[in-house]
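Data block below; observations after.
A single protein chain has been omitted; all remaining protein chains appear in their positions.
Read from first to last, the chains carry the letters A and B; within each, the first residue is number 1.
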Amino acid sequence: MRQFATIRCTINGKVTETAVDVRASLADMLRGEYRLTGVKKGCEVGECGACNVIIDGECYNSCIYLAIWADGKNIRTVEGLEGPNGELSEIQRLFVEEGAVQCGFCTPGFVLTATAILESAKSGQKYTRDELRRELSGHLCRCTGYENILKAVEKAVSRASA
Amino acid sequence: MARKAIGRSVPRVDAYDKVTGRAKYTDDLADRNALIAKILHSTIANGLVTKIDTGRAEKLPGVVKILTCFDVPDIEFPTAGHPWSTDPAHRDPTDRKLLNRRVRLYGDDIAAVVAEDEVAASRALRAIEVQYEEYPAATDPEEAMRDGVPLLHEGFPNNILERHSVLDGDFDEATKEEGLIRVEGTYQTPTVQHCHIELPTSYAYMEGGRVVVVSSTQIPHIVRRIVGQALGIPWGMVRIIKPYIGGGFGNKQDALYEPLNAWLSVQLGGRLVKLELSREEAFYGTRVRHAVKVHITSYVRPDGRIVARDAKFVSNQGAYGSHGHSIVSKCVTAFRQLYNDERAKRAEAVTVYTNTATSGAMRGYGTPQSVFGMECHADDIAARLGIDPMEFRRMNMMPVGYTDPFSKNVNWSDSFNQCIEKGREYIGWDRKRELYRNQSGPVRRGVGMSLLWYNTAVWPISMEVSSCRMVLNQDGSVQIQLGETEIGQGADTVFAQMTADTLGVPFESVHVVSTQDTDITPFGTGAYGSRQTYVGGMAIKRTAESLKGKILRFASERADTGPDALDIDDGFIVRKGEPGSALFALSELATDVLYSMEHSMHFTAEETVQAKSNAYSFGAGFAEVEVDIPLAKVRLVDIVNVHDCGRLINPQLAAAQVHGGMSMGIGYGLYEKMLYDPGTGKLLNDNLLDYKLSTIMDHPHLEALFVENPEPTSAFGTKALGEPPTVPCAPAIRNAVFHATGVAANENPLTPHVLFPLFKAAGLIG
Partner (left out) sequence: MFDFEAVYEAKSVAHAVELRGLHPEAKILAGGSDILIETRAGKLAGCSVISIFKLDELRGVSMDGDGTLRIGALTSFSCLARDPLIGRCISVLGEAAGTAGGPQLRNIGTVGGNVCNGVTSADTASTLMAWDAVMEYTGAGGVRRAPIREHYVKAGVVSIAPDEILTSILIPQDSYERCFGCYIKYAMRGAMDIATLGCSVNVRLSEDLGTVERMRAAYGVAGPVPMRGLGAESTANGQPVSCETVNSAAAAALSDVNPRSSWRASKELRLQLVEELTRRAFRESVIRAGGKL
């Protein structure tokens, strides 16, 4: 017997409600029900970080987060970062400028972690380069060697604390 | 005059779509109602499937169809992403079926389930009962080569897929010279995997009686041919569509599961079937880098000059042929070209079928393995002779002016020395080689280096061709299409830069059609061999010139002058040699001509270029390490790659390409290795937790430097950069550890598992 549950949550600022199979992961729900395909699946066991989303201000791998847990939560995906007219967020712009994007598959996950870092920097949190590495260490990337990703995040954070 | 696009770090053409999540990859495009296919993998490494009982599985809810190795067409097909050869003797080995009764690795594909959802498909897989006749498995090539070991494939005695040898000069005579010092070493490289973050994914359906496969591939036109071969249908009945892909690195330069996916859809009358691999399946079921063991014997004069060298390579091919035959020959080519032995060289290489994952193309294609052996060996020789390893290399490396008799490649410039100088200065070679001599504490530092040699594209081993189409819009902008693919490296952006400058339009006016669709896209063989800026560049140049010629003929009517007196600059028709002299806008001309009541013309051009040249690409890598001896652990302190890849089209993208290659090289040097259970042949670390892909915590700053000697044979002065950056890191790290500790490890990666026993043996650990 398939079990369904009604999930009410806020996704990218919009209050939503849908019935999901209780066996679904949040990644399944976001990609399947809401077609938020910026949520990527690279391992489905929380090892690569491609499916990372922000839930109530913190980053989670949505592949190992049950959809039913999302009830009542505020969820942000990469699709929610653009401005009303498609303007890039500061982090997105810096990823473009610093050449932090290659195949692009890990990019949305990284951009969201970087967004969370930048938001904390704006509320006064300070980061050294090593601390930034640590904060970004939940994402695997095979294209960039992380070099330009770190550069982009470092630039954003240093501007925020300037 | 307009600002040139070439040489500028313009942002990637796909960057906006990728940072916003709008870029669509295969699974993003698949309809969510697609049927889900999953593969049943063997639980033995070597043997024969004698019976498969699907009865219980078929009754499970949601199961649509189960097909087994007893159902597939009796067709063996190749998978390597090589251009088709019209010479049957030069074709790739055809050694697998869509599903295989003859099981050759733990995890071989023996049946497939198509179900309404993934849970139903997984449950069905678990309910299928299989009976085998099991043979002893061999995971090691030297074991598989022994007489009496079961043959994986008929017609390959001792399981040897390919044997390749070269002999230059009179080896025996050369080694008789008096006073030569003989240095020997055996160097072993590991099996590693590409680990592109997007898993191999495809979906297939039929439309108009033809089968369409949308797939994450580097080589859509080649996959079309292979799907045709595997299904035994005319190639024109197959259509392959390649959207954005999440990395490939050579793994997707093979037909992976596209043939099976196409066949499953056909078996269901063309219903939409999606086949998405898991990470675990990607490790054992796709391709890996060949583990290669090389034994090198060198005969050297006391001053360091190499007189003769001999190398014996044994390569682990794994279960199926894929690219193996050509990769092992590339090991030999690299051995032959990097160093210039004064009198003779001899090499012999075999690649051997074993009951492990299939080895195929991976960034560097045999060169990382060969160069690891050679460059470890170089430091071993230098240490033995008591000379600086850098000087040893300078004395022996390929000289300026060298011309390869086979490829006709020429070493035009003093790239090696220029690269060495830059790296030497960056890393502080002279000072640190001295400073780190004779350390005694538990934590020691060292610096090491490695050269790298590579070539560009695959001529004259294979044919080299690229086609391009350009279409001018009413507003003077242009679409370009090539068969050459964007796989993350930035090809589309570089193609746009080349087009803009050749045609004389602003960079922003060039629209690259990123998706390849074999029904629409002009023929090109795709991303491999670091070929695309070289061969694709030639196609772009010729096509842009052709389009420009057409435009100027019409412009000349309007300007009342001969076409030869005109040019296009920054989107304007100008007098030749007078870039600022805008006569009228290209947009005006394009619109007027397209809608002309007299002679309407749709401005398009399409050209095919066959490259009959190749180009050397050179570089050097330097690493500084800190070794914590009691913990048997290496920390990479600093690393730099210096490349001469000719002219840089986009410096930022070029550096980014180098960073990624270095990261892969660091993994090769320090972390990554696939481990098999020797008893069962089962892969032990088939996930991203146990397979140690380096994280952002495991890298220091990655420094990418360049020297630019434009390549004379290249349309835009470019040559290989895609693969070379991976090559020098592992040997540079190994040599740095050697410098730090005096311990010469002869296998990579230099994990604590390797270093601990070595440090113990050397008395560094009590």
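As a working rule, a contact is a pair of C-beta atoms (placed from the backbone, for glycine too) under 8 Å apart; a residue touches a chain by one contact, two chains touch by 3 or more.
From a predicted model like this one, the values you see are computed outputs, not experimental measurements.
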Sole residue of A:N12, A:N52 or A:T144 that reaches the chain not shown, by the stated touch rule: A:N52
Selected residue (touches chain absent from view) among B:E118, B:E342 or B:D388: B:E118
Contact residue for the chain not shown (choose from B:V400, B:L684 or B:A761): B:L684
Touching residues (missing chain, whole complex) on subunit A: 3, 21-25, 28, 44-47, 49, 52, 58-61, 64-66, 68-69, 113, 134-140
Touching residues (missing chain, whole complex) on subunit B: 117-119, 122-123, 126, 280, 630-632, 671, 675, 677, 684-685, 688-690, 692, 694-698, 751-753, 756-757, 765
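One rule holds for everything that comes next: only the chains that are shown with their structure count from here on.
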Subunit A and subunit B, separation of their C-alpha mean positions in angstrom: 29
Complex contacts: residues of subunit B adjacent to subunit A: 9, 11-12, 14-25, 27-28, 32, 119, 194-199, 244-247, 249, 278-279, 487-490, 652-653, 655-656, 659-664, 666, 687-689, 693, 695-697, 699, 701-702
Subunit A residues touching subunit B - in the complex, by the definition given at the top: 23, 31-32, 36-45, 47-48, 50, 77-79, 81-82, 86, 88, 92, 95-97, 99, 101-108, 111, 133-134, 136-137, 139-150
